[in-house]
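Worksheet for the structure shown next.
One protein chain omitted, others in place.
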Amino acid sequence: MDADEGLASGKCRRGERGGISVIRKIAIGVMGPGAGATLADLQNAFQIGQIIAREGWVLLTGGRNAGVMDAASQGAKQANGLTVGILPTDGTGTIYEGISEAVDIAIFTGMGSARNNINVLSSDVLIACGMGAGTASEIALALKANKKVILLNDDAGSQVFFKSLSPQNVFVAGTPEEAIGRVREVLG
Amino acid sequence: MDADEGLASGKCRRGERGGISVIRKIAIGVMGPGAGATLADLQNAFQIGQIIAREGWVLLTGGRNAGVMDAASQGAKQANGLTVGILPTDGTGTIYEGISEAVDIAIFTGMGSARNNINVLSSDVLIACGMGAGTASEIALALKANKKVILLNDDAGSQVFFKSLSPQNVFVAGTPEEAIGRVREVLG
Amino acid sequence: MDADEGLASGKCRRGERGGISVIRKIAIGVMGPGAGATLADLQNAFQIGQIIAREGWVLLTGGRNAGVMDAASQGAKQANGLTVGILPTDGTGTIYEGISEAVDIAIFTGMGSARNNINVLSSDVLIACGMGAGTASEIALALKANKKVILLNDDAGSQVFFKSLSPQNVFVAGTPEEAIGRVREVLG
Partner (left out) sequence: MDADEGLASGKCRRGERGGISVIRKIAIGVMGPGAGATLADLQNAFQIGQIIAREGWVLLTGGRNAGVMDAASQGAKQANGLTVGILPTDGTGTIYEGISEAVDIAIFTGMGSARNNINVLSSDVLIACGMGAGTASEIALALKANKKVILLNDDAGSQVFFKSLSPQNVFVAGTPEEAIGRVREVLG
């Protein structure tokens, strides 16, 4: 088996353009707090990363070695997935500084929080695991871009608020499995 | 009186660097919905723009000819202020397409909603007038950047949610005057 | 005379949109090296800044307190102009760190060199004063965006190279006055 078969086994967005299939892989964004993540957030993120990998999807996160980003990436790698991290930093100095060790593909934006919009645009569906200011910005940017977002937290205030912004695009899940179930539905 | 005196009368952030004063003007960001703005949002934004101009501050908005951005800019120009618009577009095609006619300085980012982070970083204080997905992203990005945000809306859900994210950085105002009062306090 | 008259005396791009005039000011971008600027570059930049201000145009630079950016801004302020600086930094820490003291309006992008594209898109015409890697990137991005660029340097290699990329958009000037003459021609 060659190097590509592993990749080829991943789920792809197959489209048609001039009769030629497009192989772009499905990317699921997992967003959540860094330093402010709770233990439950970390456990949920790890499990979500695992399931995403098992589904053959690419995991896309903010790439830092902290909180939900790191936990989801660790989970995906434990299940032999492919992980992409969109970093706020520019990769200078010590190039590994601040990067999750479980990120395969590091995209260095050097753009700080403006990179949050890239996370959103590059994800087919987003799961927000926990809550914080950065996470809230990603959910709001996702809704602005008309993306579906699944909230996995026990923060009723955020659920009510984001549903009020875009009722048809916001879903609430109680467990990682339920969150992934919603992703499957959205992908159709 | 020469062209500069008008400018010089504006309030500036005077700092010291090697004994030389810095003249950067104070910029107040006014954020809010475009197409989704209510009549009350527009009236509030217009008044806020007027007062910002009278205070000698620069008005900074998202620059589009829609909703709160446009109303605030119109208010500021009616009071002879200086207005900056940070556009999501790149200024190609018809260069005025989509720009508020009341914007003096148009910054074309060509970055879509990623420009929301520039709005935030370039404002000394932010006022969010009304609510929507784009506005919510700007508030969240502002809190992430540790900026003060004054909410001027009657949406209790958003007030509760953003206060929960950063209690010390979120203020609620009931009127334009109250919002500007808070800005004065924050600027100290 | 009120605060606006000084501003109103500036040259604007007057357009028509639904019969309503647009007041956006003309912005001339002056690009050039920071630390690597030569004495001639600095003198040229200062003079160009002065003339831009006298013409009633806004000066747009990269905003740092170094090299061509700073010299052009100082020149413009000496002639009572209005100066905009698009900074690579995010304005955190000491907010004046790295900003030219002669910048009126500081746009903090927090995007590093990616902000070079904003400089380009936001300028009606660009003058490149001196040469370096950052300056070369701005010239190239300007040509990619189909903007006119006036080169003011004695570096034949760069003149030949950029003319080869886009013969109709690159002009070479020997003096600040000649550069400004070209700007007037381009603005028409």
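Going by the order they are written in, the chains are A, B and C; count residues from 1 in each one.
We adopt the following convention: a residue touches a chain if its C-beta (ideal position, glycine included) is under 8 Å from a C-beta of that chain, and two chains touch if they have at least 3 such contacts.
Please read these numbers as outputs of a predicted model, since none were measured by experiment.
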Original post:
Per the definition of touch given earlier, which of B:Ala114, B:Leu165 or B:Ala179 contacts the omitted chain?
Top reply: B:Ala114
Subject >> Of A:Leu42, A:Ile118 or A:Leu165, the one touching the omitted chain in the full complex >> reply: A:Ile118
Original post:
Of C:Gln50, C:Thr89, C:Ser123 or C:Ser158, which sits in contact with the chain we cannot see?
Top reply: C:Ser158
**OP:** Kindly note down the residues of chain B that lie in touch with the hidden chain.
**Re:** 90, 109-114
Subject >> For chain A, residues in touch with the removed chain >> reply: 1-7, 9-10, 13, 15, 17, 20-25, 27, 56, 58, 65, 77, 80-82, 84, 86, 90-92, 95-96, 99, 101-111, 117-118, 121-122, 145-146
Subject >> Absent-chain interface as seen on chain C, which is shown >> reply: 111-118, 131-134, 136-137, 140-141, 143-145, 155, 157-158, 160-161, 164-166
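By our rule, only the chains that are shown with their structure count from here on.
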**OP:** Would you mind working out whether chain A and chain C touch using mostly the same residue numbers, over half shared, or mostly different ones?
**Re:** same
Original post:
Between chain A and chain B, what is the gap in Å from one C-alpha centre to the other?
Top reply: 31
Original post:
For chain A and chain C, what's the span in angstrom between their mean Cα positions?
Top reply: 39
Original post:
Where in chain B do residues touch two or more other chains at once?
Top reply: 111, 117-118, 145
